[in-house]
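With one protein chain removed, the remaining protein chains of the complex are shown where they sit.
Letters A, B and C mark the chains in the order given here, with residues in each chain numbered from 1 onward.
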Amino acid sequence: MEQMRKRETGIVRSNRETARGHYVIEVELSGVFDVVSPGQFVMFRPGTGETPLLSRPFSVCSQTETGETTKIELLYRVVGTGTARMASLRQGDTVNVLGPLGRGFDMDKGSRLILVAGGVGVAPLIFYAGRRRAQEDGGRVRIIAYVGAADEDSIAGADRLEQYCDEVKIATDDGSRGFRGTVTELFRNDVKHYGKEASVVRACGPRAMLSALAEVLDGHDIACQVSMEERMACGIGACLGCAVRVRLDDGSVGYRRVCKEGPVFDMEDIDWHED
Amino acid sequence: MEQMRKRETGIVRSNRETARGHYVIEVELSGVFDVVSPGQFVMFRPGTGETPLLSRPFSVCSQTETGETTKIELLYRVVGTGTARMASLRQGDTVNVLGPLGRGFDMDKGSRLILVAGGVGVAPLIFYAGRRRAQEDGGRVRIIAYVGAADEDSIAGADRLEQYCDEVKIATDDGSRGFRGTVTELFRNDVKHYGKEASVVRACGPRAMLSALAEVLDGHDIACQVSMEERMACGIGACLGCAVRVRLDDGSVGYRRVCKEGPVFDMEDIDWHED
Amino acid sequence: MKTDDAERPNMAVSIGRLMLKNPVITASGTFGYGEEFAPYLDLGRLGGMVLKGISEKPRPGNPPPRIAETPSGLLNAIGLENVGVDAFVTEKAPFLETLDTTVIANIFGESADEYARVAGKLTDVKCVDALEVNISCPNVNRGGMDFGADPEQAAEVTRAVKEATDLPVIVKLTPNVTDITAVARRVEAAGADALSLINTIRGMSVDVYTARPRLANVTGGLSGPAIRPVAVLMVWETVQAVSIPVIGMGGIMNARDALEFLIAGARAVEVGTANFVNPAAVLDIIDGIERHLGDAGVDDINDIIGTLDCRRK
Partner (left out) sequence: MKTDDAERPNMAVSIGRLMLKNPVITASGTFGYGEEFAPYLDLGRLGGMVLKGISEKPRPGNPPPRIAETPSGLLNAIGLENVGVDAFVTEKAPFLETLDTTVIANIFGESADEYARVAGKLTDVKCVDALEVNISCPNVNRGGMDFGADPEQAAEVTRAVKEATDLPVIVKLTPNVTDITAVARRVEAAGADALSLINTIRGMSVDVYTARPRLANVTGGLSGPAIRPVAVLMVWETVQAVSIPVIGMGGIMNARDALEFLIAGARAVEVGTANFVNPAAVLDIIDGIERHLGDAGVDDINDIIGTLDCRRK
């Protein structure tokens, strides 16, 4: 019989607060762990205790192979019970990880790559930017990242993006760093320049941000893929809990599973109008 | 208004396994904590997380005043969810402690004190023996302890008893140390010697052991107080969850609250016949 | 938190003609007769206090074990142990009279007549401000089926109690029914001044190592956070079905949980199992609700009640 996949037991190697309320956890997995493509996620659960009941989905932010083991990093923000519990994990603690799951971003082949991140949406984009740089074949890709956050103190991961990007532009709601306003408003000012050259966009963030981005890109001939969020129970396509409304070929609307057909979708496939 | 009592926040100072499955946890309490009388208990709960829902009762095993703070020790055995969670607590963790609660042992004034402990029942008896020694006025009390355990590896706290006792006699179910059999059988062999001199017994352990002890003491004129266990929700007399059947003055049976009228009862008040 | 009293939001609510200084009440059977909690909190701060259920004659209760913990829940089979109405009047009432708190006596019986007699006796007790009628009690005249499980019998008890007292009557509904709104409507029609819900949900638990039930009584009532979603739904449905005030409860552990019920339309909440976890839990809940109002810029608790917005975005 072929190799079964299973939920892996991982050991926490580090877990530190990198911006207000934002943490990076590094987990070492002992079993066979597939190569993650940026945009894919894992279902994560502390290895002991009964709270929370369900695992939580997190985009993989980096993967490092070290001989027999794999190390992955997750960048997360504390918003509720599960992430609070996650923040209390310490080095050496046992965790459960199921993955990699879902459909990641298609790797682009353009000469200009634009990343648009809202909050912790930066996690899969860090991974993407790194992988994209590593895969450069001949012509150098120009990577420009737009990062949005509430304020200066809650900007997470922008420093990591800078390693791979030619430019990282920041927007904060209160203007405490960079542009004052949303990341999509900041991007709107630049978008008109981008149509001329082969540009693609990869975006991740709250639905409202992605929806605004869809509107900004409307009428521009720029291919965009977005990573969507929805509450998940299973992460493997079985519970139908993670439905997102999409536009079907015949113009009607239907549901797709974020965990299976996504989390990455082509922007034009999503039904942005209501939820 | 008079000083309100409250559930105190404590900090774990240490938590170590002292015998197989048996731990001693040392908790430092910052608020005002009353002097505990041996046999009294606390309601204990890890300070974070939602499992278990209810606090768990534990007899206080020692109390040390250190200026502004109080340190208490609990000796416990892992038997289920709550105690498993407790065993995972580490130095510096926050816990909640309500107490001291209930009625402790009356301090005896005899010249011979007999302690009978089954398993973790040793906890309040360690405290009692130490307090009794400290309160010696003139004549020295002779303290003899009987300690029962499943096997050699699960004898907890006997070493601490030895600090205060003239003699510590051990019984193990499998005979791997001391007498082979139950602690009450071991005690039965000696009981005939004890009637002559003013002797009192203080006992704590599983109900079956205390019930056997009642039978052993039957017909002997030896005063005995026992600390009873029952599942508790509130620990302060409100839920009526911890009922134990007692013999009433008129010969009928009724219920008393282990947390309020107990946990220590005069042996003859308990209805041992059924449950 | 606001420090200036003048700026503090109004927390007072009314349950018909019963005025509460805030919407947080301790639930029956989880707060004794108040005395046990006096060392832990200023009872005068409570919105109200529902006493342990009182019957005509004293009742000894069930054999132990009476409680078992289940995931996020507490199973209990106390067996309605209580001192009986006469001993309550002589032994417990005097302490309650010294308090500046709304006191609600919880009553039960095995026949509509017994309910009426207990209600009658309590009507003249000075400290009692209202009655809560626990209809989750087997009707001995009807083969042991709970009064509360049948709209007709629930209405009968309500009428009997209303005739026996002029105190405000709150009828406490059981969740162990197909349609709680059917019972609620009949009880309203029978004259109840208010409803409270939910009582515990029937459950049991097995010790697999001994193959015995974990409660000596085999079955018990489930309370605690596990039942909260069920309770919130029943409260929300009941609020829409009746026009008398509804008091919500079931698994409230903190202010956030209490607000779920208030937003769903409960005019007040009762807090049960949480009192066991922390004897001062209700104070944290009162303070937390007040803080929430402040954060939300709302200056009257009544402006939060029933604001649930079910429109699709």
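Quick notes on this structure:
One rule holds in what follows: a contact is a pair of C-beta atoms (placed from the backbone, for glycine too) under 8 Å apart; a residue touches a chain by one contact, two chains touch by 3 or more.
The structure displayed is predicted, hence computed values, not measured ones.
The chain that is not drawn here is touched, among residues A:Val12, A:Val36 or A:Cys234, by A:Cys234. Checked against the full complex, the one of C:Ile78, C:Leu259, C:Ile285 or C:Ile301 touching the unshown chain is C:Leu259.
Checked against the hidden chain, the listed residues C:Leu80, C:Val232 or C:Ile285 yield one contact partner: C:Val232. Counting over the whole complex, chain C has residues 63, 70-73, 75, 149, 176-179, 201-206, 208, 210-213, 216, 218-220, 222, 224-230, 232-233, 236, 251, 256, 259-260, 263-264, 292, 304, 307-310, 312 touching the chain that is not drawn. Residue positions on chain A in contact with the hidden chain: 1, 4-7, 45, 50-55, 81-82, 96, 98, 230-245, 254-255, 260, 275, in rising order.
One rule holds in what follows: only the chains that are shown with their structure count from here on.
Taking each chain's centre as the mean of its CA atoms, A is the chain most distant from chain C.
Distance between chain B and chain C, defined via averaged C-alpha coordinates, is recorded as 36 Å.
Each chain gets one centre point, the mean of its Cα atoms, and the points for chain A and chain C are 46 Å apart. Touching two or more other chains at once are residues 50 of chain A. Each of residues 71 in chain C touches at least two other chains.
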